[in-house]
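Only one structure is covered here, and it is reproduced in the block below.
Shown here: the complex without one of its protein chains, the others still in place.
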Amino acid sequence: MAVNHEVAASVKLTRTDRLAARIWKSRLDYAFLIPGLLVFGAFIFWPMIASFYYSALNWTGFGENAEFVGLANYRELLQDEFFYAAFRRSFAFMLATVPLQMILGLILAIVLNNKLLRLSTLFRAMIFLPVVSPVAVIAIVMVLMLSPFNGPINGFLLDAHLVDRAVDFLGSPQIALWTLAGIFVWKWTGITLIYWLAALQTVPAELYEAAKLDDVKTRQVIWHIVLPMIAPFAVVIGLISAIAALNVFPLIQATTQGGPFFSTEVMEVYIFRTAFAPASGQFPRLGYASAAGVLFGLSIMVLTIFQAIAVRRTRRKEAEDV
Amino acid sequence: MSNRIYAGLSRRTLLGSAAYLGLAMAAGRAFSQAFGDGGGLPPADGSLRWLDSGGQKGVFIKEYLTKYGEARGIEVVYDGLPWKEIASVLPLGIRNGSAPDTFNLPIGMEPSVAISEGWLQPIDDLIPDFDNWKKAYPNGSFVEGINVFGGKTYGFPFSTERRFNNALLFNQDMMNEAGYDHINADRALTFDEMREAARKITENSGGRSFGFIIGGAQEPRWGNTATMLAQRGGATVGSSGLLEGMDLKTGEFAFDHDAYVAGVELLLAMNSDRSVFPGSLTIIAPQAREFITQGAAGMIIQGPWNIPIWEEKTPNFNFGVSPGPAPDEASLDNPVWVMQLPNSTNMMWLNAKANNAQYAGDFFHWLGSLEGQLAYANVASCADPAIFPETIKLAQLSERAVTMLQMAEKRVRIAPNPFVRNPELSKVAAAYVDPTPNLAQAVQGLFAGQLTDVKATLKKASDARNKALDEAIAKAKSDGANVSRDDFAFAAWEETRDFGPEDYAKQ
Partner (left out) sequence: MSDTAVASSRSQKVFLTPRRKRQITSIILAGICAVWVYPLIWMIAASFKPNSELFSNQSMIPIDPTLENYIRAWTEANLQRYFFNTLFVTVGSVVITTLAAALAGYVLGRRAFPGKWVLMGLMVFTLFIPQGYTIIPIFQLLTNLGIGQSLWGLMLATCGHNIVIFMLLFAGYFTQIPKELEEASRMDGVGPVKTFWYVMLPLAKPIVVTVVVMQALMAWNDFLLPLVITLANPAMRTLSVGIYSFKGEHFVDWGGMTASSTIAIVPIVLLFLFLQRYFIDGLAGAVKG
């Protein structure tokens, strides 16, 4: 009797009631989620939403003088040659650094993965040192090292007669961005190396045993067996590195600040300049900078979705192969 | 300190009076005595924080602010930063409430704009005995539209603008060796001579040093330098802020004036001769200043503030000063113009949300007195000369500093200032959006080789700025301001003499 009564009651429950019941039942789960969600909401989700709102304002960021201008910022942005230039530079920087860093890291990882190689831990630590050195420090070192006036690198190039005039690595608009790309690769290859080493751990050690005595065989094993095995990791590592290469602001702000004449102004520097550090006589424009951030963020997202599709394809293919 | 000689050796001694001697002694008194008890000050709320652009005035402020803090029992924090940093530090600090109590405004920031954005508060009620204090200042120290707005005083002036902001400073030995030992305060270089001197200095050094250096990562320096060269070439243009590069006779921006073009061409010519310090585009002024003393470069276009710094830090460095170069011999005596008497870049402004506004006012009160000014003049020397002219006569100054001050007296003139004529123009400044690239960026871009065709580039920048100003005027008008483009034109200006209050009345 009692059982029947309960069944009847549960049938009567509407969908919402059931949902409410399930939510109530999961209350402890939500409690566990709270700290993480607070951080996520406050510093990731809300800023994204707010960026959209800010991008419709004409606002210096001081006081309450914001003025709603709709899509005007976007219209202006699409005609701003400096925005396009910064956009291009960000992608050029990524295309220059990511492959280089990945290939360099992979080669070093394959060599250092040899368990019999003594000192490999030491070498790994040395390659990793720039990773743990703060960017502000790296900037000081590099500005000094690359100085066209009595800097050690130019000293070396001049002594070796590789150049006949000191190269202004950070001051020539044509090469400054590529110099920064080089510094960036130097700083971060250590971390890519670790990622690759982790990937190589998944390759069974016996595979190497077979090829132990023969150079040709070693090369074949690496090329035909090891590389295909770690290929899925390449996508993940590439993704992490690509996102990192878009976060190049610290290095550039601490060295060239986007100069000379905007030649190293990537997107983040552009946004920082427009929002926080305008040129003399100009005013910060939070709305305009937010619009630039939104446009760029959207394009990153599109790029990411493409990459995600690529990951899924490789994974599926891998599954089929197995 | 020992390298400073008494300017008293010059005719200035005769002007010194017993009263000033008394003041000089007063300046040496213990600071707490100099200040009295400071009665009526509220208890300190945290520390008194001061931000300025450093340099020689910073040496003084740091020393005396610390003494002040000890005398008043308040913790003081002095922060001296390059201009480039101030441009981002201050707006950030204002936004998140961490800005110091009192500060320099970023270069190019019109005070009226800062006021309308709510950054600043007036100092009238914070300075004890304000009216008498103000009266002791020389005429023209408090000007509506410059540091007084709507009858309230916002900017605390303590140094004069009448100085040669873009003089030529050079390594005397290198210059002599290059065959230009006759260059001094009375005889500047012509453009051709400058180019030649730079080439020779580079050549003579065998590759160890270069003729010319500029702190070219600091964008405004490109604009300042080009504007000085243009003024020397006879362009009657304004020198700073919104008015930089505006022909004050017509009220139109004139970056494409022949004198501007010639000046920029000089910079490009020295660069293509390879007589410019490589890396000039990545260093800021303080770095350039240091390279000069290391013998890495021979000449720099910079301000008088270099003199006391070099004399103190590198006493053996043999250097000379002259006015900035002029296009040809006929123009060697052309003046340069500044926009007003009180120096507005050095002026201190009070944070609207200052924690210790009364202490700042109390310190201003002292620094704006004869006693404070004398103490200041002794340290600041010719770098940021004290605004009370009489203090300079008693201060201990080096020979070069005296030369520099005389050079300024002889050649620097005060130009008419539209903001003084019509204070409502501040509403135009608030509505104004500077186009990119501005003058400084355009010159930097030309120098870096990112932009080509000097005349066309400058014309484009000039046109863009004219258009932006027209738009700002239109906006201000539509908001009810009584302004017009004519407010910017002073057709009857006689450019060889100061434009004073009586001239505004005539216009």
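We call the chains A and B, going by the order they appear; numbering starts again at 1 in every chain.
The rule is short, and it goes like this: contacts are C-beta pairs under 8 Å (C-beta built on N, C-alpha and C of every residue); 3 or more make two chains touch, one makes a residue touch a chain.
Fair warning: this is a prediction, and the values are worked out from it, not measured in the lab.
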{"item": "Which displayed chains the hidden chain touches across the whole complex", "value": "A, B"}
{"item": "From A:72, A:85, A:100 or A:145, residue that would touch the chain that is not displayed", "value": "A:145"}
{"item": "Of B:65, B:89 or B:443, the residue in touch with the unshown chain", "value": "B:89"}
{"item": "Residue of A:95, A:198, A:231 or A:309 touching the missing chain in the full complex", "value": "A:198"}
{"item": "Residues belonging to chain B that touch the chain removed from view", "value": "49, 54-56, 58-59, 77, 79-82, 85, 88-90, 92-93, 95-100, 283-284, 286-287, 289-291, 294, 296, 309, 313"}
{"item": "Residues in chain A touching the chain absent from view", "value": "19, 22-23, 26, 28-30, 32-33, 35-40, 42-48, 50-51, 54, 61, 108, 111-112, 114, 116-119, 121-137, 139-142, 144-145, 147, 149-150, 152, 155, 186, 191, 194-195, 197-199, 201-202, 212-213, 215, 233, 236-237, 240, 243, 246-247, 249-250, 253-254, 267-268, 271-272, 275-276, 286, 289-290, 293-294, 296-297, 300-301, 304"}
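One rule holds for everything that comes next: only the chains that are shown with their structure count from here on.
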{"item": "Where chain A and chain B are represented by their mean Cα positions, the distance between them in whole Å", "value": "42"}
{"item": "Partner chain A, residues of chain B touching it in the complex", "value": "84, 87-88, 91-92, 94-95, 106-109, 113, 117-119, 216-217, 219-220, 223, 241-242, 244, 274, 277-282, 291, 296, 433-434, 436-438, 440-441, 444-445, 448-451"}
{"item": "Chain B-facing residues of chain A, complex", "value": "60-63, 65, 82, 143, 147-150, 165-166, 168, 170-173, 255-257, 259-263, 276-284"}
